[in-house]
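Removed from the display is one protein chain of the complex; every other protein chain stays in position.
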Amino acid sequence: MSIYTRHSTKLAMVLAAFALVGTSMLAVTFEATRDNIAASEKKAKLALIAQILPPALYDNDIIRDAADLPAVPELGTAEPTLAYRALKDGKPVAVVLEAIAPDGYAGKIKLLIAIKSNGEISGVRVVTHKETPGLGDYIEIAKSNWIKVFDGTSLEKYPSNEWKVKKDGGQFDYMTGATITPRAVVKAVHKVLVWYSANHEKLFSLAGTGATT
Amino acid sequence: MLNALLVMIGLAVVLGAVLGFASLKFRVEGNPLVEKVDAILPQIQCGQCGYPGCKPYAEAISAGNSAINLCAPGGEAVMLRLADLLGVDPQPLAADAALPKPKQVALIDEQTCIGCTLCLQACPVDAIAGAAKQMHTIIASECTGCELCLPPCPVDCITMETVDEGLGGWKWKYPVYPISEEEKDTEVTS
Amino acid sequence: MRPLFPFHGGIHPAEHKSPSTQHGIAVAPLPARLVVTLRQHSGSPASPVVAVGDQVLKGQLIGAAEGLISSSVHAPSSGRVVAIEKQPAPHVSGLPDLSIVLETDGEERWVERQKMDFCNTDPALLRQHFQDMGVVGLGGAVFPSHVKLNASGLDTLVINAAECEPFISCDDMLMRERAAEVVKGISIAQYIMGAREVLIGIEDNKPQAIAAMQAACEETGFEVVAVPTLYPSGSAKQLIKLLTGKEVTSGGHPTQMGIQCFNVATVYTMHRVINHGEPVISRLVTLTGNMDEPRNYEVLIGTPIGDLLKLARPKADTTGYLMGGPMMGVPLLDLSVPVVKATNCIIATSQALFPPLPRAMPCIRCARCAQACPAELQPQELFWFSKSRNFEKAREYKLFDCIECGCCNYVCPSHIPLVQFYRFAKSEMLAHEKDRKAADLARERHEFREFRQEREKQEKAARHAAKAAEMAAKAAETTAGSGESVAGADDAAAAKKAAIQAAIERAKAKKAAVKPQNVDDLPAEAQAKIDEIDLRRAQASETAGQRVAIQKSDEGQGA
Amino acid sequence: MSEANYREIIWNGLWKNNAGIVALLGLCPLLAVSTSVVNGVGLGIATVLVMAFSNGIVSLARSWIPREIRIPVYILIIAVLVTIIDLSMNAFVQPLYLVLGIFVPLIVVNCNVLGRAEAFASKNAVFPSMVDGFMVGLGLTLTLAVLGGMREILGKGTLLSGIDLAFGASAKSWIITVIPDYHGFLLAILPPGAFIGLGLLIAGKNWLDQRKSARVEPAQASQAATAAA
Partner (left out) sequence: MSMNSPLVAEQATVNVIMLKVLAALLPAIAVYVFFFGPAILVSILLASVAALLTEAAVLHLRRYPLRVYLLDGSALVTAWLLALSIPPLAPWWLVVVGTVFAILVAKHLYGGLGNNLFNPAMVGFAALMISFPSHMTHWPAPDMLAQSHWSFTQQMDFMFGGEFPAGDRLDAITMATPLDTLKTQLHLDREISEIQSGKIFSILSGKGTEIIALFYLLGGLFLWQQRIISWHIPASFLAAMFGTAGLFYLFDPGHYASPMFHLFAGGTMLGAFFIATDYVTSPTTPMGKLIFGAGIGVSAYVIRVLGGYPDGVAFAVLFLNSAVPLIDAYTQPRVFGHAGKWFKGGKE
């Protein structure tokens, strides 16, 4: 046995021993925290939905009853998404949809929109965006209450040609100097409403996935 | 879970083996740092640092076995350059070494010299010419002024003479012109 | 009209030349004392060949050239040597320098003067003669001329008569009044170097000098070229570029391109040397600036400047004196310093002529200096590196191509003393270089010594082994005396022997107290011995180096 | 290990060789996370835990670790610790976990952790090593807290914003509004603000040190003068 082999074997064994101990410890921790992590992730999602859809309005497990939605051009989604369906006493009361406004100032704006079964918006939240800090980012609820302008609006409330920012002759407020971002959001929300009004029947007939994530 | 364990252990075995091989294969002999340190030392070879010459001192510094403030002829300038090279904090020199000495060369009083060759053996740079029973002479251009020839001389015929370089050794001073009080401060300290 | 090739940059400082050209050249009176500095030229100083108390004649050699880059000095007048000592010298350091002090006797008795027929003399002899007669460049650099003359088959000989620095007018007056003699000097230089073409560059602000030179040059084939007035067109490299379009390579010599350049006053002294047998003992000096009677004087080398100034009568509000021009001159801190061969002009300064410069500000990188630099350097970068003592960078950015002409300083809106920084950095770098060379030498010698000691040890060990074997073989025969026969052969044994001798000597010395020995050893002999030893050392060091290299390569293969 | 040495360890970690403003190691989390006090302290505490335990374990295991593979072993130890903390944070303080996001796993490659394991723990006993890791981590936490505070006040005009993420909604009342009706100087929150702030902190530390040594020197000089007289 050459000196090389002897030395290499020794080092390999030592390193393997450390790897064994370390990985085992990780495995134990992972098992111990697995349930807690899943629970807190679900809690986080529910908390987000609760912002736009009061929990009192439904009684089902909204996460479990989510339906797989293929990519829908009208929603701006390019990947399958989840549609969270809220039921009360087994009857549909609202749906929470993911949508994307593609024409933000600096790229896509990801939205979460809750629509009641009567076509009225319960609430909208921006999930992610890349708008200019301090300029376009007032669409975030943490920065401004602007996003609440959609609460209670519906296709009935404003005719289609008034689903615009005030600068373009519509109904929606905006901040001077930053019109592109609200314009994109308003347009996206309007498109979602239009799509919803045509498809809400189908939405509730989709099979639930039972997904928890 | 078992997969994760196996992957980790497998990786560990392979990497450990590779490292074990590499550590033997690519072992580096020698130390290029010694050359760099040696280049900074003034090469007077006086041994005041406690090492037999500049090179041994350079080796000791490179190995981290010696302080950087031992070179008396180099003074603060050499210490600072060593600190800079090695990335360590500057260390104050002993009080008597901090003052720079003027350049000196040894001079043999040829009337007194008995030609004993003891100074020849002491000179670290072979700057003393002469043979037994012959008068010795210092080759001034090669003398480093280390003073090592002084103690062995049985008749004390060697003295250190300060070299007056006159106009040849004159240098322009660093121009001082007022920018601000702040700059003046930093000038003084640097 | 000859085409000109303008160099980069340059400036137009106010000229101030007319005050000193109102009157012709006057001869300065003989002073009572002459101080002849032995360092009148660049290179090694001359060594004195007279002793204190000697009587000397006018033009007699008193300091002989030492080595190639050196030149001789001569007694400017007859008299007695009263001292050979350090005297204040017109150097920017203000340090004194070794000088010969003469007391003049007023008789002006000449040494025997020998004229030469240069056309029938070997140029090599002429060059040697110029060194012996103390001919150096009188434009300011005082480089020994015989070195510069060492070329043949030249294309172009450039005569530098640009005189671009403000205030100075000595070359101007020389050409106005002694054009014919200047031309004779040019012929000598042309003959020595075999120049095919001679160009005389004169700035166009000297129309009278141009006219005089043109008249004198008729039928000689020399061409007088009027060049635009632009400082520093009087710098040799810039003038060569201007006249020929060729750039002298950095670190190189113009002769490599078939060009050489001499100052007009230098060629005039060549004429005096050859056709009159007179060494360089006088020169023209412009006295100007804040003076009542500015004028050019023919002055003996060694005349104390204080004496000279009285002729031009400086005004009461004079603030100081300057040797040379305002761009490159040297301040005179002490008026007892003598006129040297480099002294072309003494300027009295005043508040009005030299208003104090505004306060220096930080560099704002406006790069006006780069636009003005005739060496096409980036002065703002050089300043930065010099200021921060980043000498390696300064070298990389070609600090040593700086000619210290001061153009950058002149245009700087922040009024930073740029040239001072370059002078500082250059002298630091040269000193570093010197230290480094000394350290390298010491290291090399130390390493060789160690190598030698190691070798001696090994040889000694080998010898002992051999001796032991020998003794074992021939048991009884050899008991004593064999060691000495072996030892006689090599160094190691000599060292051992020396040690024994030393012990004996020590014992003797004790007995004889400190009675001096070796007194009959002559210094010359000792010197010869040292030289011999040195030579042997150098050879040994070389072989040792090779041996070390071989050893190293062996180790490399072994590993 | 004497008491004086512990004092030195503490002084080194908190001030003299402060990880954030002297050693300048692990700047990535330092700059990215220090947008507010809470974020800074959150990551700081995670680092403290990792450093104390990694130093302890490295010190414990140091005699079994061959020189050649010490770096992989240290990294393995640190990675395990960080992953444990990452998982625990995700499980128990998820809101803070969401904020600190990717920076927690980055502690693995935080040079400070590896640096202390190599420079200190591999040569010292277990307890001093843990103290060293803890103190260096605490020094980093302090830097993060101060930098976070500076950036938060300048950028948002508040202090302790986001404290509710760690302590629940009731902690919202702890948030201090330093400057009411503030426009928000966004630059301080964005990465350039981190660099400028860090630069100011380093300058401040150097200034304090210089002032201290300037005060000590004249005192020594006067002492020497009186001694000479």
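When the chains are written out, they are named A, B, C and D in that same order, and each has its own residue count from 1.
Here, contacts are C-beta pairs under 8 Å (C-beta built on N, C-alpha and C of every residue); 3 or more make two chains touch, one makes a residue touch a chain.
All values reported here derive from a predicted model rather than from experimental measurement.
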Residue of C:249, C:388 or C:458 in touch with the missing chain, whole complex considered: C:249
Contact partner of the left-out chain, one of A:132, A:154, A:171 or A:199: A:132
Option touching the unshown chain, where C:7, C:222, C:268 or C:448 are the choices: C:7
Options C:354, C:391 or C:451, residue touching the unrepresented chain: C:354
Selected from C:85, C:334 or C:376 as touching the chain missing from the view: C:376
Touching residues on chain A - with respect to the absent chain: 103, 105-106, 132-135, 167, 175-180
Residues of chain C in contact with the chain not shown: 7-8, 13-14, 92, 166, 237, 241, 247-252, 320, 322, 324-331, 333, 349, 354-359, 361-367, 370, 374-378, 380-381, 396-398, 401, 406, 409-415, 417, 419-420
Residue ranges of chain D at the interface with the undisplayed chain: 183-188, 190, 192, 196, 199
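We adopt the following convention: only the chains that are shown with their structure count from here on.
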Label of the chain whose CA centroid is most distant from the centroid of chain A: C
Closest chain to the centre of mass proxy, which here is the mean CA position: B
Among all chain pairs, the one with the most C-beta contacts: B-C
Interchain centroid distance [CA atoms averaged], chain B/chain C, Å: 34
Centre distance in Å when chain C and chain D are each reduced to the mean of their C-alpha atoms: 63
Junction residues of chain D - those touching two or more other chains: 68-69, 72, 76
Residues of chain A whose C-beta touches two or more other chains: 10-11, 14-15, 18-19, 22-23, 26, 30
List of chain A residues in touch with chain D within their complex: 10-11, 14-15, 18-19, 22-23, 25-26, 29-30, 33, 36-37, 40-41, 43-44, 133-134
Residue numbers on chain B that touch chain D, as the complex places them: 12, 15-16, 19-20, 23
Interfacial residue positions of chain D with respect to chain B in the complex: 67-69, 72, 76
